[in-house]
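Note sheet for the following structure.
Shown here: the complex without one of its protein chains, the others still in place.
And now, chain A:
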Amino acid sequence: MCIGCGICVDKCPVQALTLKKGAGEGRRGAVIWDETKCIQCDNCIRVCPYSASPKIRYMEASEVFEQVSKNIPFIRGITVSGGECTLYPEFLTELFELVKTKGLTCYIDSNGCTDFSRYPELMKYCDKVMLDVKAWDKEVFYRLTQGENDIVKKNLVYLAEEHKLEEVRIVCLEPEVDVEATIRGIAENVEKYLNQFTLKLIAFRNHGVSTKLKDRETPSYEKMREWERIAGLCGFSNIRIV
């Protein structure tokens, strides 16, 4: 997230950014983005020490709902993603409540680090969740995210039991991700529900990656097929390689 340091402001080739001193929650102020001037070159994100985007706009749930409404009747529902959208559960609850009045479905795309069971009101409106399981082993998960995966595992079981899992996703890249252990771990933990969601095996791609993984190659198709085969043996009935 942008901390309002203002480093990007001078680097914008079309002067679409300004620093409003003392505003917002930032260190020096708030970076204001002029959408009409912006040419989407993303230079601001490249020069940011935190890889944050100043191209943001604050909206109320009702304003987001207004944008959603413009797409009716061409959509059957919405999916909220991120960043990590579940960092704002109250906002999502408010938005979903509005969206539900139009008879649309509400899906959440999440890394699973927020405990869903703590937000029963949100889960009442949420139809399905697409859950990332980034790794299974605690250490492996920590190296990858600097976080803990206990909540992810708890969510996996909770969502499966609530019949709210749409898909579970594993980004496949060895050795950073313990792919096989993750497949097996999921299968063991939600054994009874394996036919109720899709297991999506995503081949890592370095497109758009700027971290130390930026030069890593995509796993071979044969390797992906091997994981698919293992998942099949574990009892998953809907498996997709992407």
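Brief remarks follow.
The criterion applied here is as follows: a contact is a pair of C-beta atoms (placed from the backbone, for glycine too) under 8 Å apart; a residue touches a chain by one contact, two chains touch by 3 or more; residues count from 1.
Just so it is clear, contacts and distances are computed from a predicted model.
The chain not displayed here is annotated in its UniProt record as "YjjI family glycine radical enzyme", chosen from "Electron transfer flavoprotein subunit beta", "CXXX repeat peptide modification system protein", "PepSY domain-containing protein" or "YjjI family glycine radical enzyme".
Although one chain is not drawn, the whole complex shows that of A:15, A:71 or A:238 it is A:71 that touches it. Where chain A meets the omitted chain, the residues involved are 70-76.
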